[in-house]
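Note that one protein chain of the assembly has been removed; the remaining protein chains are unaltered in position.
The letters A and B name the chains in turn, as written, and every chain counts its residues from 1.
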Amino acid sequence: MLGTMLNNVRQSCPLVHNITNYVTVNDVANVLLACGGSPIMSAEPEDVYDITTICGGLNINIGTLTKESIKGMHIAGARAKELGHAILLDPVGAGASALRTDTAVSIMDEVKPTVVRGNISEIKTLALGSGTTKGVDADVADAVTDENLEEMVAFTKAFAAKAGCVVAITGAIDLVSDGEKCYVIRNGRPEMGKITGTGCQLSGMMTAFITANPDNTLEAAAAAVCTMGLAGEIGWSRMQDGDGNSTYRNRIIDAIYNMDGDTLNGGAKYEVK
Amino acid sequence: MLGTMLNNVRQSCPLVHNITNYVTVNDVANVLLACGGSPIMSAEPEDVYDITTICGGLNINIGTLTKESIKGMHIAGARAKELGHAILLDPVGAGASALRTDTAVSIMDEVKPTVVRGNISEIKTLALGSGTTKGVDADVADAVTDENLEEMVAFTKAFAAKAGCVVAITGAIDLVSDGEKCYVIRNGRPEMGKITGTGCQLSGMMTAFITANPDNTLEAAAAAVCTMGLAGEIGWSRMQDGDGNSTYRNRIIDAIYNMDGDTLNGGAKYEVK
Partner (left out) sequence: MLGTMLNNVRQSCPLVHNITNYVTVNDVANVLLACGGSPIMSAEPEDVYDITTICGGLNINIGTLTKESIKGMHIAGARAKELGHAILLDPVGAGASALRTDTAVSIMDEVKPTVVRGNISEIKTLALGSGTTKGVDADVADAVTDENLEEMVAFTKAFAAKAGCVVAITGAIDLVSDGEKCYVIRNGRPEMGKITGTGCQLSGMMTAFITANPDNTLEAAAAAVCTMGLAGEIGWSRMQDGDGNSTYRNRIIDAIYNMDGDTLNGGAKYEVK
């Protein structure tokens, strides 16, 4: 099932508009190409309307946001919404600064993304809302573990239901929910955290997956999470003595490039709750 | 002959000012170093005049343009023109948005670059012009093939003659013309399209080539195209089982780093029409 999601990306080659941070943008572009999508980047407010119009999906990542790029996010978001495009929000650093929190919350409220993907801290910030916006109970733990799994699954479902979108919380255990079902995913390796931007890369790839599978957003988002994690496992298996995080970065992208639906189906480790 | 162009880059180490997109800028810098040039990046309008002044060539790439960087392109372009520097325009995404089209056309008109390098779609957009500007007949195919080669060569020559610069159209078959002669180049591999920014990398490297060979712009531009394509072939020959587009990116830059004039002369596949 998840393998079909990947195959659909490779067959339809979705063009994804990325408004994303300059730290990890090159890797995001190469991961999008590796999985079968096609990336285009633009953040300039006067440019984004046209660029979003020719794309199939929109990936909004608020790392290294600027006042100008925030305008671009809202213009592109409104246009993508109008066209029925798949939209993903990656609320990088929400909770770490007022500007990031406010920007992420306003994109949730106004653009209403198809999927939001972040770490538990960022998603909790969104769930709590900001200013007068009050969200679901975000008084949950700071990491998803086997001990608190049921509680975190309930939180993820509740926030997804309230926000009206698919919510993906990634970490050692990943949770992906549409409010009713929740994928609990255990692919990946801890060393992936020593590479900058694996989260950003996943968000870019996930946008391609949800764009290519418009009728299966939940499964597509879960498939992207499994693809990234499995690539992390395959990439690690090819590491040699003396290799470190820079080579690991290359090996993960390479593993995505070489992955097919059967490999994904065979390697995906998940349960649905 | 083409090998001499590369050797001249290595001997003169031209300093190239790049106003380029943040997606591929790191690879552009490393490719410039790999071929023997030296890169400096600056897009801030208040900074570019001074930076261009100390350089030998200017590479203007409009991917991820902003209103501020467009100002920088024009200021740097005017200064480079004044100093007689080699100037290259890479009209990334011309045709995909009004802002990109207008920016590329205005740089063509006002800066009058030494070389313009893009894919067929971008070059057709420039040939057509925008607004009241009317260009040469751009009613040609969307890809250069053996079937339409004569027609595309004629189009490239006509646009080069009208624009008064060298025009490089890159794709499966590359065409480089100064209006009179046209290099038809068949180096490279299709897998290069799965790496982000091979076009941007080529533009950066080509700026070094035309800067180091001011009396042979056409041959220098063709040599840069052959160098990139041949590096794609050499890099591919070093790929191992499990490698993908991320490793391929490294191998191509490595191959440029190790290339010398003799290797280029031996591996370049071209004819002149």
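Throughout what follows, a residue touches a chain if its C-beta (ideal position, glycine included) is under 8 Å from a C-beta of that chain, and two chains touch if they have at least 3 such contacts.
Computed from a predicted structure; not experimentally measured.
Taking the complete complex into account, B:Asn30 is the one of B:Asn30, B:Thr103 or B:Asn245 that touches the chain left out. Only one of A:Ile54, A:Leu83, A:Ala96 or A:Val272 touches the chain withheld from this view, namely A:Ala96. Which of B:Met41, B:Ala98 or B:Ala143 touches the hidden chain is settled by the complete complex: it is B:Met41. In the full complex, chain B touches the hidden chain at residues 22, 25-26, 29-30, 33-34, 39-44, 46-47, 49-51, 54, 68, 234, 238, 249-258.
Listed by residue number, the positions of chain A touching the unshown chain are 21-24, 26-27, 63-67, 93, 96-100, 194-197, 242-247, 249-250.
Simple rule for what comes next: only the chains that are shown with their structure count from here on.
Chain geometry summary: the mean Cα position of chain A and that of chain B are 33 Å apart.
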